[in-house]
Structure formats: structure tokens, C-alpha cells
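Every protein chain except one is present and positioned as in the full complex.
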Amino acid sequence: MALKTETMILNMGPQHPSTHGVLRLELELDGELIVNVKPHIGYLHRCFEKHAEAMSYPQVIPYTDRMDYLASMYNNFGYVIAVEKLLGIQVPERVEYIRVIMGELQRIASHLVAIGTNGLDIGAFTPFLYLFRDREKILSLFEMTCGARLLYNYMWVGGLSHDIHPDFVRLTKEFINYFRPTITELNNLLTFNKIFIERTANIGVLPLDTAINYGVTGPSLRGSGLAFDIRKEDTYSIYDRFDFEIPVGQGLVGTVGDSWDRYYVRILEMEQSLRIIEQAIDQIPDGDVKAAIPKRIKPPKGTVYTRVENPRGELGYFIISDGNLNPFRVKVRAPSFVNLEVFGELCKGHLVADVIAILGSIDIVLGEVDR
Amino acid sequence: MGLLDKEFSDGNVVIAKVDDLFNWARLSSVWQLGFGLACCAIEMMATSASHYDFDRFGVIPRNTPRQADAIIISGTVTLKMATRIKRLYEQIPDPKYIISMGSCANCGGPYWEHGYHVLKGIDRVIPVDVYVPGCPPRPEALLEGLLKLQEKIRNESLRKKTV
Amino acid sequence: MKQYLKNTWYGIWTVLIGMKITFKHLFTPAVTIQYPDVKVPLPERVRNRLYVNIDDCIGCDQCSRACPVNCIEIETVKSLPGENLGTTSNGKKKALWVTKFNIDIAKCCYCQLCVPPCPTECIYMTDVYEFSEFERDNLVYKFANLTEEEAVEKKSNYEKFQAEKEASRQVGAAASAKPETPVKTQQENKNE
Partner (left out) sequence: MKNPEEIFELLKKEFPEAILGIDKEAPTEPIILIDPPQIKTISLFLRDNPELRFDSLMVLSGVDDANGTKVKDEDGTDVISGGTLSVYYHLHSVYLKHKITLKVSTPRGNPQVESVYNVWRTSDWHEREAFDMYGIIFLNHPDLRRILMPYDWNAGYPLRKDYKNPEFYQGMKVPY
């Protein structure tokens, strides 16, 4: 006998410890089961695109930092590549290498937060503390290089703000040697913990065709089993010179594309990033890092769309220049913004407690969702 | 402790001693509302994590305003969010303290000029006790802001303020 | 049933592995920085509070233009020909009185874009990070070393000088180009 029951609306956020910022979710519940999820965003809409129109090209860079504040280096990276493409300038080899190293270090730092908070939401507090301890080591490398801990403004159009510190190469190598065993430790502590697996395996399964139709990119798409990485697909900077693999979700403990797969892809990606850094750090050529910085940045009329592989997915900058000192329009294709769209689809039919597990595995940064 | 807050019109020895006790208790367990807004929230998390360890000062993140003593406004407050912050603030029992962390919360920060959707300073909505500058402030700077707040609490009194 | 027991055992076993790791960490040295007592030395490039060495400032306004958030406010007054303002430490001659040099450090986004354009390297970021305040107005840092009266005086001096110059030039122009009155009015317009 089917009783006619009413669904219940449960509000979650914008102040909630597990929403990774100020996301508001409107959950429609049938008992414990989720019928529908409506994300409400915009609580951190900081008008980046309006600011970009009012600033000159180099002045936009500090604002790109503040979009995805966990991966500021990569935001700078994408923006400067776009403007350089518009200007048609070549940057020195040394700059390319340093950019790649910084980008990959940033990817590790960002994944550390993603994994740590994912665990924290589910109830694993210890890994969070350990991972933040390791992240602090990467931050000290950044701080030594450019003087800031979180928002770097390090990559400039045509170059870098500072050359690397004389100790940087040695300390980075030390970090790599230190960090490899830590990943194994993390795997033992969290990844293959039965409780963690029970909470994440077979939860929030994202089939591949849905993922593509929703435009999901980054670890979330790779977790669904497609080896799609812009570093290989549409290679930029000097990523074609390095030997690395694209980890994909294989459904080791559950179905392909579940939360655990998305989580595990991040761990494997950190190892690949270490590999890239190892290769790059030995090859840095000598040279000047400010050689190609133009005095006045005034690109010709035209449009450009470039994309880079941000730790969260495809970060695209669509810039329209009207030949003035300020960009006419900068549109950001923020990976978290697009990845969050599929969230409602993933939650359907799961329990309320799974919402945070799924949200943690998508790894959104609200600064980027709202811009 | 709303009943005992600023209720007494004249001070005496007992009140002075009770003051000290209350202030000591309050300043050494500032439970904050775990509430991250933007970039500064990451530095706030780093402050509570291993390297800086907020817990040493008795600061524990609470997830509901009703158990909290303080909010650290860590990041940009947008107009959409400001009404919610006001509501959260009103739900905190007295005495309550606000630390405004970072440029954005202080005065809109980098978004003060063209930010059509950014509240230019959280002090337009709720009263602020300590302003911590920085974009984002280093964890040490946040700790220093907390020490300043503790200083402020230490000098408080149960007596009514004379105008 | 067998699977159930296996799962239970697996759950307990992996938790024990985790506990072993946490137990090991009990014997690693603590990483916590005991902040108010211990302050770690910061790297040399660290970007914290802005500082302006006003003695070296020539009032060129370059930092203010480079600033993406417009937190630097500079007002200058031209010096009179006879006045000697001294030179900066790298030998540049100063020609402007800096009557106002305010940095609203509450707005600053610590991006360091103002530092490279400075020709005399007088604006730079220091390693001071402990400067929280109870009042926001205290976060507006005034660097100009002229007092308000002095600033007013310089301004009026310059205006007086300008007026005198104007007057003398008008007299001169009137003397040299007496027959062509329309040209003179044009010149006046230009000066306005």
C-alpha cells in the first residue's frame, strides 16, 4: 500500500561547517532520502568580471588570485597565458619551468585541503591535521619565493614577480622526499580505512555520459573513468615535455565514478605532480624571469579563450580586448561552478548524511563558483 | 550571562573581584562560530590546524551560534550574505565579540570601489571589536588580533558604563 | 554472514592501522609554533604592512597608479624655484612637496604591484604583521611629514607664485602683442 506522503524541505547553509564556504542547499527529503537538491549560490559573488573591466591587464592578476583561493598560482597561470596569447609574446624558458613547478606544487597543496576537508566532513579529524601540516611546508616554499602565503600574485604577464630563492631547488627536493612516504601514510590512515570506504564507495555515482553532458571536468570527470586532462589534451606551457600519467577512477572498492574514486584520483594525481616537479626541477635553465614583461600591456583587438587544468578542472579565461589598456570583457569558466551543477543529480536517492560526502568529493571552492 | 552583563550601577570590592573572575573565564574560552566566508577562512583553518593551533587560546569552533561567544568574520561579506550574518549574530548569546579578519571584512578591501555586490565593511551591519588587517592576515596576525580581543575582555566590567 | 564478519574484522583492522600511525606520531616533534612567545623569522621577501620612506619620496604618483585597489592617496604641490627640497638617497632631485601620502591599509590587498614602479625604492613591504586595531580609522596610515599648516602654506605659496607668474606673463604678452588682441584672449583661455 502506498501512503501518500509529503516531502520535507530542509535548508542547509549558508553557514554550515561542511559546505566548504557559503553554499546554501535546499534539500527536498522523503524521510531520509533525498528527492531533489537545489543549490543556491552567489553568497560570495565578488564581482570579479566587473573589476576586470575596470582594471588594466596586470592589475587583474591580484583579483584572479582571489577567485579560487586554494589554487591561486593556477589562476594566475591561466590568466597570464591568455594575455600572452593575446599579445603574442613568448616567455623565457626559465619562466615556463618555474611556472610549471609552482603550478604543480599548488595542485598538491590544493588537493591536500580537498582530501583533508573531505575526511573532516565524514568524521576523520586526524588526517586533516596531518595534511595541513604538510600543506604548510608547500606554503613556506611559496612564501620564500614570492612573500605571500595564500594569494601570491606571482605570475605576471611575460614573466614572474620574483626569481626563485637560491634555496628553493634544495628545499623542494627535500619536500618531495618527505612527501612521498606521507602519501602512503595517508593511504593507510584514510583511503583504505573501512569506515571511510563504507561512507564513500557506491555513493554519488557519476556516469561518464552525464559527466560530459554536464561539462564536468577535472578529478570529478577522471573519477568517472575518462582520461581527460587539458595538460595532455590541449597542452599549454611546457607540459608536453614531461612524462606523467593521467590517473582515472577504476572502481577499486565500488562502482566507477563514485565518491571514493573521485577522492582516490586526487591522491594519485599528487604522485604524478611530484613526478612532474622532479623532472622539471632538474631542468630549470638559467636566465632572466622578467625579460619579456612589457612596459605597457595593450593587446590588439580580438578575443581569446584559453584553458588550463586547474586542480578542480578546466579553468578557462575568455578575454575580449578592444585595444585599450583595460580588458573589454573577461569571462571565467570556473571549474567548480560547472562541477557544482551536477551535484543535484548525484545526490538523488541518497541519504542526508551522504550529501556532505558527495560535496566533499566534488571539491568546490565557493570563491570560484561565485567569482 | 546576559543577566549579569552591565547590570550594576555602582562598583564595590565584590563586583571588582567578580569582574576579574568573569573576565578571566570569558577571555580564556572564546568559542568561535565556525564560519568561513572566503580566502581568509583558509588562513583561519590553517590557524586552527597543527602549526598554529587555535586551541591553545581556548578557541574552539562551534557549529551553532547558540554555543558561540565570538564570530571571526573571515572574508568578503556580500549583500546576500550580510542579512544572514546579522541573523547569526543576533542568535549568539551575550556577551558576544566580533573579530573582523582581513581587508574585505574591514572595509570591502580590494572590492570597495567596483564591488556592486560587496558590503563595504562588516561594521555597517554588526559592531566590530577588533580589526585584523591583512589580505589574508597571516595566522600569527589573527592570533594577535585574538590577543587584542582578550585584552579588551580583560578590561571589561559588570558595571554599567557611565556616559 | 561470512561477509559480514569479514567486513567487521576489516573495519577493526583498518582502524587499528590508523591508530598505529597516530601512535607513531606521538613521538615525532611537535610542529606547533608557540606564537606569542616564539616568533619564527619570516623570509626576506615577505609581504606584509606597506611602508613609505617619505624622505625619499619624490611624489611621482607611480605607486598610486599601479595600485589595483586605489588605496594610496597622494597630493603634491610644486615647489618654488628658489626652494631646495634636497635629494633622495639615490641622488634624485625632489621637485614636489608631498602634502598628503595616505595609505588605507585596511583596503590594501598586499599584491606588491606598487613596489616595482617606484623610481626611488621608497615604498616597500615590511615584515610587520601585528597591527590589528580597535578602530578602523587607525588603519589609515599618514606618511606625509609636513604638518597641515605647512601643507596649506606650501599650497598658498605656490598659488601666489603661480598668480604672480601669470600676471607677469600677461603683462609681458600685452607688451609684446598689443595690436593682436584676439590672440591674447586665446592665450588666456589656454591658461585656464
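Going by the order they are written in, the chains are A, B and C; count residues from 1 in each one.
Going forward, a contact is a pair of C-beta atoms (placed from the backbone, for glycine too) under 8 Å apart; a residue touches a chain by one contact, two chains touch by 3 or more.
Model, not experiment: these values are computed from the prediction.
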Touching partners, among the displayed chains, of the absent chain: A, B
Omitted-chain contact residue, chosen from A:D30, A:D167, A:E233 or A:D282: A:E233
Hidden-chain contact residue, picked from the options A:R133, A:R149, A:R222 or A:R333: A:R333
Hidden-chain contact residue, picked from the options B:V59, B:I72 or B:L119: B:L119
Given A:V169, A:A292 or A:I320, the one touching the chain that is not displayed: A:I320
Residue ranges of subunit A at the interface with the undisplayed chain: 41-42, 45, 47, 49-50, 53, 85-86, 88, 212-215, 226, 228, 233-234, 300-307, 314, 316, 318, 320, 328-329, 331, 333, 337-338, 340-341, 370-371
Where the unshown chain meets subunit B, residue by residue: 79-80, 82-83, 107-108, 112-113, 116-117, 119-120, 124-125
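Here, only the chains that are shown with their structure count from here on.
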Most centrally placed chain - per-chain CA mean versus overall CA mean: A
CA centroid of subunit A to CA centroid of subunit C, Å: 32
Subunit B-subunit C separation of Cα centroids, rounded to whole Å: 28
Junction residues of subunit A - those touching two or more other chains: 62-63, 130, 133, 136, 151
Junction residues of subunit B - those touching two or more other chains: 50-51, 110, 113, 135, 138
Complex contact set, residues of subunit C against subunit B: 31-36, 39, 48-49, 68-70, 104-110, 129-136, 139
Subunit C contact footprint on subunit B (complex, rising order): 50-53, 56, 103, 106-110, 112-113, 121, 123, 128-135, 137-138, 140-141, 143-145, 147-148, 152
Residue ranges of subunit A touching subunit B (in the complex, touch as defined): 14-17, 21-22, 42-47, 50-51, 54, 62-63, 66, 69-70, 113, 128-130, 132-133, 135-136, 139, 149-151, 366-367
